[in-house]
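Here you go, one structure.
Left out: one protein chain. Kept in place: all the others.
Read from first to last, the chains carry the letters A and B; within each, the first residue is number 1.
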Amino acid sequence: MPRPAARARQSSVDVWRPSRATLALFLGPAVLVFVGFTAYPVLRTFYNSLYLVGPQGAAEFVGLQNFSKALTSDAVFWTALRNTAIFTLVATPLDVFGGLLLALCLYAGVPFARSLRVVWFLPVLMSNVVVGIIWVWIYDYDWGALNMLLRAIGLAALEHSWIGDPATALWAVMAAHLWKWLGFNMIVFLAALHALPADVLGAAELDNCGWFAKTVHIIIPMLRPTLVNLLVLSFIGKMMIFDLVWIMTEGGPLWSTETVSTYVYKRAFDWNTFDLGYPSAIAVLWFVTIIAFVVGISWLFRQRDRLEF
Amino acid sequence: MLQVGEAGTWRLWLAYVRRTPLLLFLLAYTALTALPFLWVASMSLRTTSEIFANPYGVPTHPHWSNFADAWFGSNYSTYFWNSAIAVIGAVIGVTIIGAMAAHGLARYHFRSKRLFRFIILSGLVLPPQMLILSLYQILLDYQLYDTLTGLAIVYVATQLGMTVYLLEGFFAQIPQDLFDAARMDGYSDFEIFWRITLPIGTPAIFTTVILNFVILWNEFLYAVVLMTSDENRTLPLGIMHFMGDHQLDVAMIATGLMIAIVPVALIYALFSDTMIRGMTAGAVR
Partner (left out) sequence: MAVVAIDGLSKQYDGSSDFAVRSVSLTVADGEFMVLLGPSGCGKSSVLRMIAGLEPITAGTVSIDGRVMNRVPAKDRDIAMVFQSYALYPHMSVRDNLAFGLRRRSVPADEIARRVQGVADRLRLAPLLGRKPHALSGGQRQRVALGRAIVRQPKVFLFDEPLSNLDAALRVGTRAEISRQQREIGTTSIYVTHDQAEALTLGHRICIMNAGEVEQIGAPMEVYRNPATAFVARFLGSPPMNLLPAIMEPAGDHVRVRLADVTFELPNWPLAAARSHLNQQVMFGIRPEDLYEEPITPMPRLRVQVRAIEPLGAETILLLSAGGQNHELAARVGRETSFRIGESRDIGFDVAAVHLFAAATGKAIARPTA
């Protein structure tokens, strides 16, 4: 029910410059939630990292000792770091460029593309618990699909305890992770491909481009913003990976799949001494590392000018 | 991109044949994606002994009772309802708070706007490790530890960034004329939000509801840190716990997995386009 026009002018001269009350109404709850459950915890983590933190809260100020301990005398931390680095640096390009390759294959005009797309996105939507358990079963030595397949095609010599063997565990987890996420990148690239202006591709054809030349010289350069986006997203996701690793191997066997995030969790909740300070320090270290990498990657792949079309 | 010379079925067929290796490859990938799910579905309807005898067989007589056993016998029903409560509560909360914040950012200009936007979106790239330890402490302090309420509030916080991001993009595209007309008709700020932004923004809001639901339904890390007692476990945790205790009862685990999969699969079956578009929207540039 409309009120008299006079009321509409209650804010200020410029109608779209809102009053304090309006701002508070719309943005207030979000800000409260953010401050209370995101900003404050982050600050508190920074704070904790400088202390030994027992069950009663911050107990003893140790300054940068947690950091130096992590960086100099904690072999497990470095193992976790190494594992996470390997995982991220290998899985990210596989994930993104694999998705690109699949999308290009699809874009080349295979029929049923739309219906198949629905299937490929399915693993993305499944809980890591589901994905993890399925793959633990696939990797089972006796009745898992992988070993059974190898036996069936005569490569029984290759059968392995895939997640029981420290040498293969990390790669096994990586495979499961890629299985889950490849579909996401593929579908994003597919959408980007379909958004490319048809005339530019037509012009490329007239300029003597076969499908290969067209892909390399025209399509991929025009996909660059999407590519960079996905690389960064993928990178961040893999640096922080926890769920799948925890479910499949809990960081074992023998620390071969220990990642920084699983180590933080273990240190906090699964250790013989209770101290939240040390894992907080590790978390802070890791946070800074991630930001540095993200800034670096973005700068490395930055568009020198806009790619408008 | 399918370059066909003259039409006519022969040529079309030839074009398909040329693409055969591609087709086979893609079919193989499709099989690789779909088969594991079919396998779990079939396992959920068999007994463990059947499975060990023939792991990849089809259920001879489907044991629908597995589901009843899981639901009533093990604690799956508890886990399911815990998840439902926490997730639905969180989705309601984040939708309301997020929509209002998105409306505020989309419609108004104010000095600290860039700051607000940065703040709310920074949540998107924050590693959970920076939060879980402190949240553990905070929830303990406020007696919200190991409660569904506490978990729901944390979930609202984790999903707020993404929700505001998606909704703001959509709300900003609603033509300003509508709002100007409403202003001239004398509507107040909240009425404008209620009568214009919400009805027109319903598709986008719907998308975020579905996305948030699926993401939170599957959420594991925060649940693992912030819930301990069996009565309060959410479904992913419950399955893990069950797996830990009864590692060999494969059939029952499979049934539990199916209970976790079915809600998501249902939503996906109904809204696959919406979901795919929503989840990939931010990444396409």
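Just so it is clear, a residue touches a chain if its C-beta (ideal position, glycine included) is under 8 Å from a C-beta of that chain, and two chains touch if they have at least 3 such contacts.
Model, not experiment: these values are computed from the prediction.
Set against the missing chain, the residues A:63, A:93 or A:210 yield one that touches it, A:210.
Annotation for chain A: contacts to the undisplayed chain at residues 197, 199-200, 202-210, 213, 217-218, 221-222, 224, 305-309.
Following the convention adopted for this analysis, only the chains that are shown with their structure count from here on.
The part of chain B that touches chain A in the complex is made up of residues 1-2, 16, 19, 22-23, 25-26, 29-30, 32-34, 36-37, 39-40, 52, 55-56, 96-98, 100-101, 103-105, 107-110, 116, 119-120, 123, 125-138, 153-154, 156-157, 160, 164, 183-190, 193, 214, 217-218, 220-221, 224-225, 236, 239-240, 243, 250, 253, 257, 260-261, 264-265, 268, 272, 275-277, 279-280, 283-285. Against chain B, in their complex, chain A makes its touches with residues 2-5, 7-8, 11, 15-18, 22-23, 25-27, 29-31, 33-34, 36-42, 44-45, 48, 53, 57, 102, 105-111, 116-130, 133-134, 137-138, 143, 145, 148, 179, 183-184, 187-188, 191-192, 195, 201, 211, 225-226, 229-230, 233, 236, 239-240, 242-243, 246-247, 260-261, 264-265, 268-269, 276, 279-280, 282-284, 286-287, 290, 294.
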